[in-house]
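Left out: one protein chain. Kept in place: all the others.
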Amino acid sequence: MMKKKFRLTDPGIFVWVLLVAIVIFSAVANPVFLRPRNLKNVFLIQPVGLGLASLGQAVIIISGGIDMSIGAAVSLLTSVAGGLYRDFPGVSVLTVFLIISAMGTVIGLLNGLLVVKLKIAPFMATLATMSVIQGGIFIYTKKTIGGIPKSFRFIAEGSVGPVPFCFLYLAVIFALVLILMNRSRYGRHLYAVGANEWVASITGIAVDRVKLSAYLIGGLLTGLASVFLAGRMGGGGPLVGKGYELDTITAVVIGGVSLAGGDGNIAGAIGGVLILSIFSNLMNLLDVNPYIQMLLKGLILITAVFFYAAKTAKAKGQEA
Amino acid sequence: MAARKKLNVWFTMLERLKRGAVSPGLYAALLALIVAALVMQAVTGVSFFTMSNMLNVARNFSMLGFVALGQTLVIMSGGLDLSVVAVISTGNILAASLINGNDALVFPVLLFTIVVGAAIGTVNGLLVTKRGVPPFIATLGVSIVVNGLRLIATGGIPKGNVPELLKEMGTGSFLGLPWMVIIFVIVAIFFYILLAKSSYGRRLRVTGSNPEVAVLSGINKDRVIITAYLICGALGAGAGVFLAGYTGIADNWAGNEFDINSIAAAVLGGAAIGGGSGSVQGTVIGSIILLLITNLAILAHLPIQSQMMVKGLVIILALGFFGRGKK
Amino acid sequence: MKKGLSLILITLLMLSLGAAVFAGGQQDAAGKDEFVIGWSNAGMGDSWRQFLKANFEAEVAANPEIVKYYISDANERPEKQIADIDDLLAKGVDGLIIYPTVGDAIIPAVERAYESGIPVIVFGGSINTDSLTCLVTQDLYEFGRSQAKWLAEELGGKGKIIMLSGIAGNTTAEERLAGAREVFDANPGIEVLDHQYCDWSAAKTKTIVEAMLNAFPEIDGIWADSGLMSWPALQAFEEAGRKLVPSTGDQLNGYAKYVSEKNVPAYLYPMSTRLSAEAVKVLVAAMKGETVDKKVAASFEGMGPEAIKKFVKPELSDWWWVGDDQMPAEFLPRL
Partner (left out) sequence: MMNNENILLEFMNIDKQFPGVKALDDVSMSFRFGEVHALVGENGAGKSTLMKILSGVYQPSGGEIVYKGEKLKLQNPHHAQMQGISIIFQEFSLINTLDVVENVFLNREPKTSFGLFDKKKAAGMTKKLLETIGIDIDITAKIKNLSVIEQQTVEIIKALSIDADIIIMDEPSAALSDKELSKLFDIIMKLKADGKTVIYISHMLEEVFSIADRVTVLKDGRVMATEEVCDLDKDKLVSLMVGREISDIYPPRSANVGDVVLEAGDLASGKLKNVNLTLKKGEILGVAGIAGSGRTALVETLLGIERKMSGTVSLSGREVDFKNIRQAIDSGFCYIPSDRKNQGIIAPESIVVNTTITNLDNYVVRGLINRKAEEEVTKNQIELLGTKVASIDQRIEDLSGGNQQKVLLSRALLMEPEIYIINEPTRGIDVGAKHEIYKIMRDLTSRGKSIIMVSSELPEIIGMSDRILVMNQGEAAGILDQSVKTYTEEEILSLAVGHEYRLPAGGCDDEEEV
């Protein structure tokens, strides 16, 4: 951790180089970027939802899996948050928070069991869960449920002094995940399982349990992201999370976490989220045609991965 | 001696079924579905086993089948192609805008479109082999870029008309059989031969299951893999053109959901994510199962929520309990 | 080889970014009677949105006070739209119009914009808040109701129909459906054989309708909330050798062409792209300090077979929007 050869194309470093580059570019390209209000939006508020969900995705990817059900889960959980306030108007913020987090964890458990117990490839397993959850949402509601009160929206809109509360929310959770992944014994085990299951198992690591726990943590983080998003959107609906899974994977991969598992720093996921958030802001500031935005986004993704793919992916062949 | 030989024959047959391209579980699943349909027909009187329904299912199945076949090759090579949505939609738009109602242009444009699809596939393949970009990300990135380019080119408004000849190909029949089905059967037979009988199929299978042995056996691994992506792109683009014929409408998003459905069909059919196994028969059965589910759901008036849950559960059941393509 | 590829990629990226800057070139900030406005759009993925934009631009051009406008694209994602609204506010617009992705999922951002002191016009969708200057809307329940009423009348209050909706969970689709259901529930003579979501996809619609044709020997009418579904549905009827039946849809030219060519009764209820122009009008008024109504309910006429024949543009793209092309030619989407 102390002395490392500084290599620009090292995934863990490249993401920050890319981030600095895009920040400098944005600052030069449009002075509005540097307005405090814009900076606050871009750095402290906009990355929170995707940030939390991407942390979960990163944990799962590091453990050697992938989660395609995040989008559906976000839709379900935000809908339920809205539904709780609709059906039980006086419900306390804490209760909603706990219910949503718990539900997220249960979804994670479901994914984990399919992967660990039924040994379905994670991509297919979580795809199946996605389908089931999406069906479940339509049983619950077909309409967007708004009307989440200000008290709950504090999570997304409130401030503590000059600092947005949601930033603190992300920061605290990020710190915890960072400690868990980089400083705890469990974190080492997770990396070991993702990198080489056999070696992990002969060291006595309970591989299945670790994998299952990764999905649990991923689910919990999706739940925590949904809490924020419910506050930010003031409600939820059957389609609001659509595409979130691909966004999180994009962020995580740009952040230098290897899709092969076992490699990459969880902090990179946040770097990746910031890049996406600044990119989106930059495009708005420069008023770029949406189709060109799309083209650029694809190019950024390919470019970022292009640079370090050879290092990260070849270790495990070219597995999906 | 003779008895022993006979025993050997039996053993070989048993071995072949067990080790065969298609898992017995898949046949069981298909059978179960058909029995369910029969029961449904007997109890509620829906017209499942009617000629026209069967032909409709078959025609829809052809469209998914084209894409799923390409996807099968890519999955067998150890990859995954998420760019099929973009490729299909692009094929669809190209068909209408270039042909613009002119029957004479149908085949040249079909050919051109397939070449474009193949080119996109080649880009996928190059990223995956030459640079080691994980297929998931390579094809995702390429698909975003292709979508962007298509929308820039069309300005969001598809132009041109689908010509009668193409409509006839998409919707018409020959001797009672839809053209699409005839074309698909020809393509499927070609791919069956390619996968099961040709040296390319053998090499693809070997490359997917053990790239190192492939290289040491003198197989040009990169070329084999790139070819798989190329074929997938070509088939996707072709499917896009036929889709235009089927609907008579050029649609910027004609390919929606084909990525997930084609992957599901191939994986249900025994293609293992990670490479090595997979077959045309399996993928065909996988596609049939997916379409039968949709068809049955509509015939039974199942609401959307049940349709989605059934689809998810079928994947879980098929892969979790009958699947051979476990990791 | 690798180096070359990397170089090409970087150059491509840099060029595109450069082009982006160039394309988005800066303009001076607005003076007193000059306004900079922002439009937070939901998405740009289809031709309807192009017409929406064309109508917007035509109206902006008709109001010289507007010296500059920005459009953001939320890619159909509410969370992105919330960020977009914040970005537009950060850029310092004098007025904002919003086409909501999911109305009720962007309420906080709308309120935030309104509370920042600028006029905020939401148009095109519904939203459940009072913290806005004006809601320029088309009643989507009425959309479905009107279609259903016509169909019921056309069938003489008696018949078996199928219902085809857009994307499940999509506000527009669900409100149109609810409106239509109201009418059919009130008409005991109308039997709804089945309802399915077809995702505004021609291919999916055709597949579903083909199955329905097999399940139901008698179908007398099609209620579809969009021409993009009634059109392929009718094609399925035709191919199955069944009699073409009355259907409903929106003002998609391809659908209009088909029904007028086949001479089959149809009813187009416009989901008008002129709403964006309405929104700009209201916004300009509000920015000038005029009082505006909290709600402007734009109403549009449904088009029966006669009107369709009048408005249809057989020579133009299937993706043209019938009746929405009444703007100066230079603003019409290029073809």
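Which chain is which? They are A, B and C, in the order written, and residues in each are numbered from 1.
Quick note on the criterion: contacts are C-beta pairs under 8 Å (C-beta built on N, C-alpha and C of every residue); 3 or more make two chains touch, one makes a residue touch a chain.
Every value quoted in this text rests on a predicted model; they were computed, and no experiment measured them.
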| message | Checking the contacts here: which visible chains does the omitted one touch? | response | A, B
| field | Chain not shown: contacting residue from A:I145, A:I205, A:A230 or A:L276 | value | A:I205
| said: In the whole complex, not just what's shown, which of A:K40, A:H189, A:K211 or A:K242 touches the removed chain? | reply: A:H189
| query | Pick from B:N100, B:T122 or B:S209: which residue touches the chain that isn't shown? | reply | B:S209
| remark: Those residues of chain B that touch the unshown chain are 8, 11-12, 15-16, 19, 193, 197-200, 202-203, 205-206, 209-210, 212-213, 215-220, 276-277
| field | chain A residues that touch the omitted chain in the full complex | value | 1-4, 179, 183-185, 187-189, 191-192, 194-196, 198-205, 262-263, 315
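Here is the rule we use: only the chains that are shown with their structure count from here on.
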| remark: Neighbours of chain C that also touch chain A are B
| request: State the pair with the higher C-beta contact count; candidates are A-B and B-C. | output: A-B
| Could you say which residues in chain B touch two or more other chains, in rising order? | 131, 151, 156, 304
| query | Which residues does chain A have that touch at least 2 chains other than itself? | reply | 137-138, 289-293, 295-296, 299, 302, 306
| field | In the complex, chain B residues that touch chain C | value | 46-47, 50, 52-53, 56, 60, 63, 130-131, 151, 155-161, 171, 243, 246-254, 256-257, 294-295, 298-299, 301, 304
| task | Spell out the part of chain B that touches chain A in their complex, as residue ranges. | result | 78-80, 127-129, 131-138, 140-149, 151-152, 156, 211, 225, 260, 263-264, 267, 272-275, 303-313, 315-316, 319-321, 323, 325-327
| task | In the complex, go through chain A and note every residue touching chain B. | result | 66, 114, 118-125, 127-132, 134-139, 246, 249-250, 253, 258-260, 289-299, 301-302, 305-306, 309-310, 312-314, 317-320
